[in-house]
Structures are given as C-alpha cells and as structure tokens.
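The complex is shown incomplete by one protein chain, all other protein chains being positioned as in the whole.
Right, subunit A next:
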Amino acid sequence: MAVDYGLWRHGGPSAGLFPFAAAVLLLGAGVGSMIAAPDDAGGEPIAAGRFLRYGTVIALYPLLIAILGTLAATTLVFLVILRAIERQSWASAVTCSLLAAAGSWALFGYLLDVPLPRGLLD
C-alpha cells in the first residue's frame, strides 16, 4: 500500500515513503526477532476461560454504551465482571456497580460536561 501512495514524486518524498520505510523496519526487525529469540515468547499459562469472559465483556462495552447509554452499560459491565467473573457477593457487586456508574456520570458527565452517550433512548 505504501508503494501505491508513491515513494518519490516531483523531486521530493511522497506520501508513501515514510510508511514504506517504517514497514521495511518492522518487517526486518520482526524477522530478526524471530531469528534472535524464537522461543522467548509465551510465559506462564493463562486462565483461558476467565480471559475469554473478560475479553468479551471489554469488546462489547462500546457497543453496550451505544445501545444502553453509559450509565446502564457501566452498571451492567461492572455487575458481570464482579459477579460472574470475580465471584463477588451480590451485595458488593451491585453496590460497586451503581457507585461506579453514578460516580463516573457525576464526574465526567455532570461536573466536566463531557456529553457521555445516553444510548438509543437519546
């Protein structure tokens, strides 16, 4: 793609020169990394189920905000994380979720005037 943008035009560098140089560096160093330390990656095993649940919630968070609004989406995300993933009691999960949602709304939405999304109800 960088080449398509053009590397050198009208006696000077074009839009593609720097992306091309960066890509060459990335490719060269990437290959070099694999040769230099091929088995260095990995590390300790991971809790795949827990990671998948967290990852799903995080990936869905912006979508939930767009649909439900920041307040409801934050409450829901906190509830799911604290109750379903972190196995906290219902009482502490509900209290913390409501406090986090209300607190973030009060600070950013009210005090700092950030127009936090209100969802499809807006």
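In this text, a contact is a pair of C-beta atoms (placed from the backbone, for glycine too) under 8 Å apart; a residue touches a chain by one contact, two chains touch by 3 or more; residues count from 1.
Everything that follows uses one rule, which is that contacts and distances are computed from a predicted model.
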Missing subunit (named according to UniProt) among the choices "TctA family transporter", "RNA polymerase sigma-70 factor, ECF subfamily", "Multisubunit Na+/H+ antiporter, MnhE subunit" or "Response regulator receiver domain-containing protein": "TctA family transporter"
Sites on subunit A contacted by the missing partner chain, in the whole complex: 1, 5, 8, 11-16, 18-19, 21-30, 32-33, 36-37, 40-43, 45-47, 50-51, 53-55, 58-59, 61-62, 65-66, 70, 74, 77-78, 81-82, 85-86, 88, 96, 100, 104, 107-108, 112-117
